[in-house]
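Here the structure is laid out as structure tokens; the discussion comes afterwards.
All protein chains but one are shown at their positions in the complex.
Each chain carries a letter (A and B) given by its place in the written order, and its residues are counted from 1.
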Amino acid sequence: MRLLKILAALLLLPAAVLAQDVQSVLQTHAEEAASPSRRSVGVLLADISASGAPETATFLERYRDREVWQRLSDGRFYYAEDTGDRTYTLIDIDTGAATEGVSADDLEQIRPNGGVQREIAGALVAFQLSDPDISRRRTAVEAIARSPSEDHLAPLRASVDTEPDPALKARKEQLADLLAATYGDTPEERIAAIEDLTGSLSVEVRAALNRILATEAGVATDLPEANIARVLEPGRDLTEAAAYGILVSEGLAQANPTDAEIYTALTQNIDGGTVAGVPVALLGDPAERLRAYDALAEAGAVPRRIPPEAIAGAVTSHVFFESYLEPDEAITDAARRVLSGIQTRVGLGQVADRTLDGLSLMSIYFLAAIGLAITFGVMGVINMAHGEFIMMGAYTGYVVQLFVPDYTLSLAIALPLAFVVTFGAGVALERSVIRFLYHRPLETLLATFGISIALQQLAKNIFGTQARPLTSPDWLAGAWAVNDVIQISYIRIAIFVLALIFLALLLFLLNRTRLGLEVRAVTQNPGMAASMGIDPDRINMLTFGLGSGIAGIAGVAIGLYAQVTSEMGSSYIVQSFMTVVVGGVGNVWGTLAGASLIGGLQKGIEWFNPSNTLAAQTYMVIFIILFIQFRPKGIVALKGRAAGD
Amino acid sequence: MTDTPHSLGRKYPGGGRHGRAIGPSDNGDGEAAPPPAGRRADHGETGKPKYWVLGLLFLFCFAVTIMSEAAGTGTISTSFVKTLGKTLCLCLAAIAMDVVWGYTGILSLGHMAFFGLGGYMIGQWLMYARTEAIVLENLASQPIPATPQEIQNAIGSQIFGVVGSSDLPPIWGFAHSLTLQLALVVLVPGLLALVFGWLAFRSRVTGVYLSILTQAMTLALSLYLFQNDSGLRGNNGLSGLQNIPGHEQTSQAVISLAFFWASALAFAAGYLLFSWIVSGKMGSVIRGIRDNESRVRFLGYPVEGFKLFVFTLTAVVCGLAGALYYPQAGIINPAEIAPIASIYLAVWVAIGGRGRLYGAAIGAAFVSLLSSWFTGGGAPPLDLGFYRILWTDWWLVLLGLSFVLVTLFAPKGIGGLFDFLVRKPEADREGDYGPDAGSRRAEEGPEDEEART
């Protein structure tokens, strides 16, 4: 309440009128200042706060920290520094002027007690909250948010109206509501504050509401008059053993010896090869153990076991419940209502967040698979080394970064260079191996697998087994936060955009250009295409190079968000093939559909079991196997003869 | 074994039916010969088992025994006996792979998963029984005997301590019994193959699609096993399998020799079984399926049933091979089931030569032994002056490239050399490439349109 008075003083008295220094205020209340008491220090603090002196904040801090001394000779107040030999250097509070060599005998340290210190801190906060420097105000607000306490509420509220910065003002209002929800004076005030929190998604708000809704477990013979959160039904909400455990811990029942206790009791009572007449050799049987223990209990050596009926009886004769620490039902109701509303919104937000996550995973799968969709889907060549082309692209990015330290520039160089490198590798592979194996798909699979292990080992020999970083430029480093729940890193957005660009580019290339036409012609009927003047060799080479080149670009993109290792390709190859097969072979849209299904599914499954991405992948693969049962031709199945081969 | 002398006698030159090809009328073994024109039909794919293979095998086994530490001069170290025993198990898996791929045309990239499952099943018993013995010994020193529950808990925490658990998962319910786990060695890979095969063949997934699907299955299985809560100790796998419960006093030298012989016998039995299957009408039908699946269907054969039969049987054999392999290896973990392992199996068969059983076995033995020689640092480094080639680093590059070369220039693999040795003319029809023709769909246009509705 004294705080309110200070605040009243702060607000009601125009600062200009009171423009005086701290020392003079202190002198006005010299007695109070020298030995402050919790009850009466308020006036002094109010006057100091209202003084408008620039040193006010410093003074309050040092005053609280017992660093203010009074010179007995003139009654003035100073900060003092110990210079040894029982002499001190005094520093003037307002001017900072030092006076050296003052004897300790002439000085008395002012020691505000704990209560007074809290009063001073309150005044300090209030002062900081109205500080002209916005960064100080912000710091003060965040300090309150970090460790909210009852004392902060009033100064915070008082500072809201005069806050010029709208963002900070909103923050202050929310924080005031948060504090009021917990520390408000009247239930009405608290309920109003709680209801003001509706719709906020921040963790802070949820934590505050949860604090209001904190419960403790209780047990009694009859349900007491309290703000009961829920009644626990033994057998449904908690096991009988747990219920009995509560009774024991409340001192309402006697503990039943555990197996370990029985074991210890038995070992302690071995008497010449028997325990209470039961031979030790028989004690491997649980029933014999109990018999021996009961015999011991009968003899009074150990506490008796509680028979199950007694446990059941004890449990049924009590009622187990959880009660809110907050006694006022109206407040907990309001908090519960608001919290459930918030949780619904958080849930929706999480759905959106997951969707975005799934979308970015989908674009990664799409990027990884789209090159394959061309070589496997359009040409029918199964290239097990596709993953290694991805790796090659990523390493290209890494090498470029070694030479070009500017990350933005190096990325701009790496993307086209990765395309060129893997395009070349693809063409070389097509010319040297694959063209001899057209129409022998299984042998292509094995030969390209040979290439794959060779390339992987080669990368290991060159770059080592360590993961190499591919650093993204700073402007890609952060995350775009829609609200407290939904956020997505810029790099994933970039990958998504890249995927979209590739989708558009490929659709254009395959459907709208001469090359696309020729590719489709060669794919469907090489003989006929050749007789119409299309060189199938050239087309095959270009198509394969294109597919490989895209893998290279995908490699750079994937390398930016994952690490570059020699094995990174192999972790994408199976997924990529499944993306193409599930989506429907020979169709860019199919690959998109496949990537959506696989990416979305994986995120969806992860949602149910977030700790276990391995399980998610397992179930996803099983799903795909089953999916192919029902749609052997994939989601986007081409009709007609072109589809088959 | 009784026919060893006989088959040894036929081993040279060229052995059995190959011998006939040396000269037009050189039927030295006096077997009633089909007309000379028939010899072209027999380039290793068909016909009776090559008994010279078994003869060589047993000769080899005796030689190893004589040179082993346990029963002979000790020229061959125990660890090398184990390597040889393991190689025989891989050969068994390879001939199974050859039957399913080389003869039936199904390029399965999942047979090493069945192999690993067999290993896991036997590993459960080995690990459980051994842990049980240790636990009983520990508990014996306690003042009062342990209850069955306590023993169970102690075993559980002993085995599952590494993954932060102490309960035996339900899948260990049979682990106490060797008989039951042996049954699981057959049943688990068999049932998995049966269910998977039924789903895949029923929906007429063929060619590379089937390969990718089997690879996906393998991936799913290994990912599942990598989890700590899979109940099989996650990526720690099962270890200490080289200790055979009840034979704690027996030296590893003796155990390794015993397993070596067991592997050899298993290989021989598998070889005879598969030889029987691929000869005769069954072989005729499955090779028909490989070369022209739909034609076989129009002859009235339930192609899916045949594929399922072959797929499941070979999976079971792989499971058994794995059950023999892993006690010799001592440890099994999910990495053994990773897709790459199954691809290696295909590599061995391709290098050895598809469509002939001995070719697959030779390929597996040759590549896996060579691989362990190179990666084990046995091969001397090659100094090029400007660069020293360390084979531990470069072996995979060499293997990968040689694999490309074999596919391109020697589709018949090492086995093809045998044809060359006996001067068989190269058959030039498409059927000779076998497996791929089965996945060719040029003849099956309308079938492609038959989208299931």
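Note that in this section a contact is a pair of C-beta atoms (placed from the backbone, for glycine too) under 8 Å apart; a residue touches a chain by one contact, two chains touch by 3 or more.
In this section, contacts and distances are computed from a predicted model.
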From "Acyl-CoA dehydrogenase protein", "Exonuclease", "Urea ABC transporter ATP-binding protein UrtD" or "Heme exporter protein B", the hidden chain's UniProt protein name: "Urea ABC transporter ATP-binding protein UrtD"
Identified contact with the non-displayed chain, of B:R130, B:R233 or B:R287: B:R287
Sole residue of B:V205, B:L241, B:I255 or B:I277 that reaches the chain not shown, by the stated touch rule: B:I277
Touching residues (missing chain, whole complex) on chain B: 34-35, 37-38, 40-41, 45-46, 277, 280-282, 284-285, 287-288, 291-292, 294-303, 305-306, 308-309, 427, 429-432, 434, 443, 446-447, 449-450
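Everything that follows uses one rule, which is that only the chains that are shown with their structure count from here on.
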Complex contact set, residues of chain B against chain A: 107, 142-149, 196, 199-200, 202-205, 207-209, 211-213, 215-217, 219-220, 223-224, 226-227, 229, 339-340, 343, 346-347, 350, 393-404, 407-408, 411, 433, 435-436, 439-442, 444-445, 447-449, 451-452
In the complex, chain A residues that touch chain B: 263, 266-267, 270, 275, 280-281, 283-286, 289, 382, 433, 436-437, 439-443, 445-447, 449-458, 460-461, 570, 574, 577-578, 581, 612, 614-615, 617-618, 621-622, 624-626, 628-630, 632-633, 637, 639-641, 643-645
